[in-house]
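In this view, the complex is presented without one of its protein chains, the others remaining in place.
Note that the chains are named A, B, C, D and E in the order they appear, and that numbering of residues resets to 1 at the start of each chain.
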Amino acid sequence: MPQESHLTHVDETGAARMVDVSAKAVSDRRATAAGRVRTTVEVVDLLRRDGLPKGDALAVARLAGIMGAKRTPDLIPLCHPIGLHGVKIELDLTADTVEITAVTKTADRTGVEMEALTAVATAGLAMIDMIKAVDPAASLENIRVLRKEGGKTGDWVRPEERP
Amino acid sequence: MPQESHLTHVDETGAARMVDVSAKAVSDRRATAAGRVRTTVEVVDLLRRDGLPKGDALAVARLAGIMGAKRTPDLIPLCHPIGLHGVKIELDLTADTVEITAVTKTADRTGVEMEALTAVATAGLAMIDMIKAVDPAASLENIRVLRKEGGKTGDWVRPEERP
Amino acid sequence: MPQESHLTHVDETGAARMVDVSAKAVSDRRATAAGRVRTTVEVVDLLRRDGLPKGDALAVARLAGIMGAKRTPDLIPLCHPIGLHGVKIELDLTADTVEITAVTKTADRTGVEMEALTAVATAGLAMIDMIKAVDPAASLENIRVLRKEGGKTGDWVRPEERP
Amino acid sequence: MPQESHLTHVDETGAARMVDVSAKAVSDRRATAAGRVRTTVEVVDLLRRDGLPKGDALAVARLAGIMGAKRTPDLIPLCHPIGLHGVKIELDLTADTVEITAVTKTADRTGVEMEALTAVATAGLAMIDMIKAVDPAASLENIRVLRKEGGKTGDWVRPEERP
Amino acid sequence: MPQESHLTHVDETGAARMVDVSAKAVSDRRATAAGRVRTTVEVVDLLRRDGLPKGDALAVARLAGIMGAKRTPDLIPLCHPIGLHGVKIELDLTADTVEITAVTKTADRTGVEMEALTAVATAGLAMIDMIKAVDPAASLENIRVLRKEGGKTGDWVRPEERP
Partner (left out) sequence: MPQESHLTHVDETGAARMVDVSAKAVSDRRATAAGRVRTTVEVVDLLRRDGLPKGDALAVARLAGIMGAKRTPDLIPLCHPIGLHGVKIELDLTADTVEITAVTKTADRTGVEMEALTAVATAGLAMIDMIKAVDPAASLENIRVLRKEGGKTGDWVRPEERP
């Protein structure tokens, strides 16, 4: 993916704008983002024990992520409202973190990496909301794009994810 | 702030719920959260040069943060819709990061730390959206509550912020 | 319409997801749903008398239904945000009910039966809000899809609507 | 609860308005509403089997109901935006239905029965969305207020719920 | 109403903020705003003829105004989300204009003149949407506050409305 040397979302005078993408082709695009909620061993243990019927704690974060992805153009001022055609959130528990991965898909005119990042952030915030009474120091870490596929600029893989 | 030993947002069967706060007192409450966009020296330089009339890049992140704080109950499934009475976002440029701080205030029945965290996350996501064409590897780091004042549970200061 | 034997909105582990529809064709799709507000003869009489200039009671329900259809992806966690290309709400007064029918149209990648059902439900809720001071026992009944046309799975007509 | 003999949401000319409640007292108010998704024995069986770790099907409906309650003033044109201080959704599986109950609480100037009804309707719509590929004929039935407590008009219990 | 000599919504460095109002008293506040859609004699005639049963054209504008008032904090970046306790929209047809007046009421910590102005603007935009196929040159004129009552700064009446 060739990179720009200026901020595309502001014009030459510095004024913000929503860039015109009407001439870009409708094509399959896909993005993967990840992040992590850092908490305590005690909290991860509570989340594991919650893995029972009606154990909604992880579901709350998963659904917040999916619904957050849909709200991306409402939240990010210069993002285009686009068709969002698929969202999947994966949550993995380690000893003291919840690892969050989001995959977003579209067949539209712009990429969906902001949707993937927003999904991770919203899932992480919802998780912190669930656990903050137990661990008020929980933090949300390392929200980043892992890879981006499709579209005119082509594929991009995060350096540390390259083979 | 005494801490809970269970997840307050799920009942004893594990079912999610919005906890009843109608009996809590209306009182002044305040939260401070922080986070950071990690990017490149080149991008921070572009953001600094943008410090001209009509230089909207930092304003986009500040406003996204303020508006994001207002959307917290829409985004976080079990958050209460409350009166939000003040929001301030501060952005500081270092060599290769944008440091984000958000302060939220309310005179209502629940704390506003989720609003502060959401403000930081939304400001950070909007900043990444601004710079992603130049730095597709930009990441959002270390979103956390610094302090929380007011309300029944009393004040809480993040351990590393304590004197 | 061939029917599935598992829940498509959860994966094999039971985790919720927004199913990827990016490979589905853009095609004309249409859905009709119906429902009913059950109230009293007195209320239906008030609604009829309101059929004067500036008689907004039925208009409130019609517009709530149209606007509700547009909010479907905000309300239904796993629904796709799609182009919604036409909505029509019909309200018919009987002796003690308001019969609601909604027709939704799209030329997009997924069906619009959830939009039709949401339109009926929102119109019905708005109607109940209008009349609840007079009839606190008003209820919303029998919200269902009558028919569904277009898309890969083909047409479906509710059994009791078949000739 | 004394009942009105005219539609309070329209003025004497029939024009819709949001009634002025600024003079009403802030007081504890509570509402309970219920409804039912009617489907097939096969679907209820799928939902029961989903009662495993990561079984999100019921959680989707519960969260849709809670978040739907918060969106009530966005959906119902003449509803007041109020503080919503607690929401609880209960889902019970019978042989071929999912029974939905919602309890809403506030300490504000108007009742919360529309929030309870909207919670039931949104939970039911989300449930239908989950199962519609298996049972396209699933319907949403009998959405109604069971009881209403607090506020100037006093308590109201649905006739068939009275002792 | 004593007037400020600086912009209260930006701090001394020019950064936007949502001003902290948590120390302001809850009190009755009220605002009246007005505006006008300028169109043609032909269009006003169509609107008058629409004054029949099911004549929804004016109802669309009235409801858009009421719902727009509720969306004010979503639309105006630095507006506080407050309790909105009453909204009334009046539409009057002259020979070639639709005169719009909105009255908003609250018992909360900030004034509601932005809500009244947003109600007028949204009602006017919805009216233009209704008539634009007939009169593409219709315009929205003279949206302004007529008067503002209550709150610490006291009452203010627009100069040309003073006796």
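By our rule, contacts are C-beta pairs under 8 Å (C-beta built on N, C-alpha and C of every residue); 3 or more make two chains touch, one makes a residue touch a chain.
All figures in this text were calculated on a predicted structure; none of them were measured in a lab.
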- Message: Just to confirm, in the complete assembly, which displayed chains does the hidden chain contact?
- Response: A, B, C, E
- Task: Could you tell me which of A:Gly65, A:Gly83 or A:Gly111 touches the chain that is not displayed?
- Result: A:Gly83
- Logged for subunit C, residues touching the omitted partner chain are 28, 59, 62-63, 66-67, 69-71, 81, 83-90, 105-107
- Message: Please output the residues of subunit E touching the missing chain, sorted low to high.
- Response: 1, 3-10, 13-16, 35, 42, 46-47, 50, 52-57, 59-60, 63-64, 67-68, 71, 74-79, 113-114, 117-118, 121-122, 124-126, 128-145, 148, 156, 158-159
- Please identify, in ascending order, the residues of subunit B that touch the omitted chain? 51-56, 58-60, 62-63, 67
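Note that only the chains that are shown with their structure count from here on.
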- Note on the structure: For the pair subunit A and subunit D, the C-alpha centroid-to-centroid distance in angstrom is 31
- Message: Touching at least two other chains at once: which residues of subunit E meet that condition?
- Response: 59, 62-63, 67, 81, 83
